[in-house]
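Inspection log for the structure reproduced underneath, given as structure tokens.
What you see is the complex with one protein chain gone and the rest in place.
Here the chain labels run A, B and C in written order, and each chain numbers its own residues starting at 1.
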């Protein structure tokens, strides 16, 4: 993982995305950004604020409200040599673009036997804990991670955001880049200056430990780390792996850690059934079953359509460092 | 499972779907069928042939080519008291309707706190082995089974098709009903006459066995059964569970069988990563880990976007009774 | 300002509406604005995390609501339709329950404010996903036609920006093919958050798309509640009597930021807004009614006091209600009990 250097600055995740996009626009004429309210407004989180002034309306494109074509047009741009970065204003509104992402972008290279490719980045803010109710809170990674031809990045630290967004923009294949809304301003960290790339598909051990492996991504990595602090005071040692990307998934890192700690807890914000945790668990059950001293547990959201707007409903849906600590404690003691 | 009775007839899966739809149209004025070419043509597989003559064009609706609204309009019909059965001509074309299925149909009851409901059936033919190439061969169940609020049925025997389609039509919530194209005419079986219902969410043990549990659904259930015949001649006893529905999933049946055989092999046509098998494996790794005498194996398609049109590509993608027998043998001998 | 003597009155084209109906429209407009402001107040006071205003849509919505037949017609609205929802029978108390996300809210506090639903009022449930409810409205219209329930129609509303969505196109097309009893009402406030109409369409008139589908299209002044009423009433009557769908475009303006999360001065000027304020439909209609002698200034004053009292009362009653219990998270996933995997 990129670490603080003399030439680094402290940024939150919004600033890290913004700085990386800015550099990409500076460095490569082929890069264009398209999406709803990315131009005049500079994105609803102000990520692209004033870009339109510096780079012009032909590179920072305010699109009509039409997600299928935001992605579809970006696919065409990519097939014809541009490096489009399409934005879906909120992940909750990516569903109309499902056909273009799953049916088209992910299959362009394959169906043309490599004659045409689709170097496309689709950025979108996702996740809850922000009073977003049914349609401004969803996690969408599990609806896409089954799809060969796609890559899916889910960073949680500013330095990872920059390195992985650079990798996504450089990538010759379509990348879905998911940014957790709650981490946008909450999470700050040192971000190295200059251009660097973190390879997509490599997990990162955010904390070493010996008694339990916790695999997570997104906001919950931060909460899991907080939980482990509590457990340390109780003398328990927990390893926390930040997947950073869920397709490809870093099987090696997961298996190595599990073989060391012999216990696996998967933690994610999305609901459990058919979620990312299912594949993680299945991988381990297939390749490291006899290395396990405890059943594989998944600490995830309940199987309901969404978190509600009212605070009690959001709280009941979301986990917390305390709830995570309980789940970890149970596993360590198992 | 429904068994042959004096009052039963031999039907293939196409005939079973057709007969069940016909009964539903006869029995309930609220039932309407809408989709592309379901009227004049009577569906591309002739499932609804001549229905339009008997029930009229206002009940058998030839829609424009617009999947999002085929489902969306059906959602509105359902909210206002009809019992629509929407057809997506091929599962490969369901992606444009993703927003209406996942974002709307599945959440209508939840978001309105039960004030509005969506009793809707979406039927669609899926699956490969029919020279369908990239866009007439896909499996889509794994793209939907993560979604609370939906039910997903994947029958493989004519008698199950009828009982489960009846259940889907009676269901007060949205049901995605997936029909494997290759089983349409290939698979024949006894179908009891008269109205009967098979509850959605109950698996069926198609063959009892003691040394290995094979969990599958769709076409591959038939191939798995064929494979077990071979193994029997070699003195191996394999249990075959037909899930029949993947949401809700019959956890109890899976766990009971696995606790008995102590070995689990999951077999499905769809690609492995993030597929239905992931959740099955994770469930077992969570609740029956110490009952296992072997790692949980998944025998599924490789992680590529699709099977190609050329025969060698289709064959390389699909499994076969022989390939399945090999996988089973390995597990039994483990 | 004193009452206007008969001989000095400015005539008003009432489009056949009685004085009471005119007053009802005006009252709905006052109530909409009052409740609107209340939402923003409560947000500033930190009592609610989010509010979404509809200032500038009052005339359009109150006028359209007057063309809606309660107990018969169906409304498929969008989140900007506070006044329309009031106009067809939702109470200020129900509005405040939604703003406060209380358990007694129709949606049990699950959805964002302004996402009403009410079987009683014929108001279809909808999500925040733009255009997604438009095919639902078409499906409802199909059900009405299928059951031969003549004298009923569906009114579906959406913003200008929403006409860019594919589902809008598909819905228009299907309704036209089957001549369904539905009216597509576009509330063109000229903005989609920060995106002006000129970046949403290649030509400025939304109603002109009607031709391409084979249905009539009409544009009207959305700042004039009576012009709105006339257009919507005509179209709804056509729909109810088997004449098929209509696309209506009411031109209005969004006076406030998109929502409390938006700062519209990042993309439009104070001057632009001030220019349109001169035309504010609420005072404009107030004066028209006074000048026509439909109401006296005193009546207006008491109406306003009334509306304020009602708003305060609704606010207090709703605020006093409990939030949904955490266990509510698990209900209404499917019919009957549901044991979520956890």
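For this structure, a couple of remarks:
Criterion: a contact is a pair of C-beta atoms (placed from the backbone, for glycine too) under 8 Å apart; a residue touches a chain by one contact, two chains touch by 3 or more.
Just so it is clear, the structure is predicted and the values come from calculations on it, not from any experiment.
Of the listed residues C:56, C:139 or C:166, the one in contact with the hidden chain in the full complex is C:166. Screening C:88, C:215 or C:233 for touch with the missing chain picks out C:215. Note on the undisplayed chain: of the listed residues A:17, A:52 or A:79, the one touching it is A:79. Residues of chain B in contact with the chain left out of this view: 36-37, 39-42, 44, 46, 49, 62-66, 68-69, 92-93, 95-96, 131, 133-136, 271-273, 302-313, 315-317. For chain C, the residues touching the chain absent from view are 164-170, 173, 175-177, 179, 198-203, 208-215.
In the full complex, chain A contacts the hidden chain through residues 32, 58-59, 63-64, 66, 68-69, 71-82, 84, 96, 99-100, 103-104, 107-117, 148-149, 151, 172-173.
Keep in mind that, in the parts below, only the chains that are shown with their structure count from here on.
When you average the Cα atoms of each chain and compare centres, the chain farthest from chain C turns out to be B.
Centre to centre, using the average C-alpha position, chain A and chain B are separated by 31 Å.
Averaged C-alpha coordinates give centres for chain B and chain C that are 42 Å from one another. Residue positions of chain B touching 2 or more other chains, listed in rising order: 68, 96, 99, 103, 107, 110-111, 148-149.
Residue numbers of chain C whose C-beta contacts span two or more other chains: 108, 110-111, 127, 129, 166-167, 333, 340.
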